[in-house]
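Yeah, one chain of the complex is gone here, protein chain that is, but the others are all in their spots.
In order of appearance the chains are A and B, and numbering begins at 1 in each one.
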Amino acid sequence: MAAAAQEKIFTTKIETEEKIEPKDWMPDAYRKTNLRQISQHAHSEIVGMLPEGNWITRAPSLKRKAILLAKVQDEAGHGLYLYSAAETLGMSRDEMINSLHEGKAKYSSIFNYPTLTWADMGAIGWLVDGAAILNQVMLCRTSYGPYARAMVRICKEESFHQRQGFEILWVLSNGNAEQKAMCQDAINRWWWPSLMMFGPTDSESTNSDQSMKWKIKRKSNDELRQQFVDMCVEQVKVLGMQLPDEKIKWNEKRKHYDFGEIDWNEFWNVVKGNGPCNKERLAARRKAHEEGQWVREAAMAFAAKRNTKKTAA
Amino acid sequence: MNTSLVKYILHLGDTTLILAQQNSKWCGHGPVLEQDIALTNISLDLLGQARNFYQYAAELMNENEKSTKDFIQSLGMQTDEKITEDILAYHRKERFFFNLLLTEQPNGDWGQTILRQFLYSRFQYYLYEKLQEHPDTQIAAIAAKSIKETTYHLRWSSEWVIRLGDGTAESHERMQNAIDNLWPYTGEMFLPADFEADVKIDFSGLKNKWLDAVTSIVKQATLSLPENENKVYMHTGGKEGRHTEHLGYILTELQYMQMAFPGANW
Partner (left out) sequence: MKFSIRKFYYGDIPDEKSGGTDYRAKEDAATWPLWEVFIRSKQGLDHKHVGSLHAADAKMAIENARDVYTRRMEGVSIWVVESKYITATNPEEAGELYEPAVDKIYRHPMFYKLPDEVNHM
């Protein structure tokens, strides 16, 4: 079939909300956009294990330890589902991981911020996971089948993540003065980076347009960000805490909350590698991979031996 | 309150807690995603077991009797607060932890972590098999629930010992080193402490079974036990609260929040 005819079939599928599956014809650019987005998403899950993993051994109660451990483990699972989805597009997990380790692939900048206190576990759950969930719920309807299916599974599992985060903050906000201060401090530090998670404003986002046309993305960065702000403004009241933005104000005309300007200078700096923990995060991932090399090799060597034995027998 | 029994329960809980804590350090740092997830599952199982034991011990320790209060004090804890699983895990100092020395040994490389898990799981399986028949029905119930988890830990870790022992020259060497490092901490498992006097377990029978099973896996892994494995000097003391230097650091990390913010709820 001629390429033009193939493309027409593809476009019709997108228009009629039929999913694109791995063996279907797709434009190279669609494949590449999906690969980039899914692999970045996978990297974010894996790198995202580190800031929270930082507190597993120090969790303040056995219950919290179990919850945090299960949550960070879920993130490993989510990274795995996403790598699998990306692999259906024709790139192996090893290649994706290599490009992460070589500093060529991006991941969500939020994970380049440090987790300084226990309250950060709460703030990450509430704000970071909250922001991620908005994005992920949207992605359950993304046009590439394996990506959409991975997101459905992830959303199901994620539902406890944000709740446990809010619960941590809720307990702190009802605790002693030191705990309350810890809670407010964590919200102060994580609020702006969470807003940055939605990416550049629509006017500056280079990937957005085509992604929307292909229904890879279904909502714009600014749309999602606004949804997030509206949600958090209400929730923070429950905690009796403040969002660190004096410009937050209900706009009757827009029926949304207005909010202050994001420090895009900081955003681009962290993206470019100058965040507080960029180096540490990549170094930790590289170290784990390099120190695991002998383990992965040994497992393959053993599998080969076992196979030979079987064949010989 | 039967102090021997409570001490024994604490010993069981401490052992699983410390191993859970050690394994949990791999979360996010494993050699490959699938195995990162696998070891974290084990860590979660062990943590759950520890909590079951602590909750039961706490229940027994909340009896309002003079002897119970004395006992709590003898473990370096306050008597004016209700004992909970967290009090037991976070408010006891290193001299009052009764975990096996094996579990507090450093993670080392993936091989050493695997071997530590295997040596313990093999022991835990045979021990809990007996504990299922313990006259104390609660201990028996926890053991019965836990042994299913242990069975899987044992299967998983045995396969890894074989895989790494019989993998590459490097993995073989690393596993052999792990055996040499950890073996001196295995003897203690079979030396009954005072509080185990009432536990009707044939420790020497247990040891023979354990040694046979371990030997068989080690052999399949083309590895070897230390020469005269029975004559290797065995470190002891874990059950009496005399630990290696590692435990102090483990507890410092584990208990940091409760020490830094006494009396706070989380």
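General remarks:
The rule is short, and it goes like this: contacts are C-beta pairs under 8 Å (C-beta built on N, C-alpha and C of every residue); 3 or more make two chains touch, one makes a residue touch a chain.
The shown structure was predicted, so the numbers you read here are calculated from the model rather than taken from an experiment.
When the whole complex is considered, the residue among B:L12, B:I37, B:V199 or B:L247 that touches the unshown chain is B:I37.
Here one chain is not drawn; of A:H41, A:K65 or A:R93, the residue touching it is A:R93. Where chain B meets the missing chain, the touching residues are 32-35, 37-38, 41, 155-156, 159, 163.
Where chain A meets the chain that is not shown, the touching residues are 1, 6, 21-26, 28, 31-32, 35-36, 73-74, 77, 80-81, 84, 87-95, 99, 104-106, 146, 149-150, 153, 157, 293, 296-297, 299-303, 306-307.
Quick note on the criterion: only the chains that are shown with their structure count from here on.
Taking each chain's centre as the average of its CA atoms, chain A and chain B sit 35 Å apart. Those residues of chain B lying in contact with chain A across their complex are 17, 21, 24-25, 27-37, 40-41, 43-44, 47-48, 50-51, 54, 85-86, 89-90, 109-111, 162-164, 166-168, 170-171, 174, 253-254, 256-258, 261, 264-266. By the touch rule above, chain A contacts chain B in their complex via residues 46, 49-50, 53, 56-66, 69-70, 72-73, 76-77, 79-80, 83, 118, 168, 171-172, 175-176, 178-179, 284, 287-289, 291-299, 301-302, 305.
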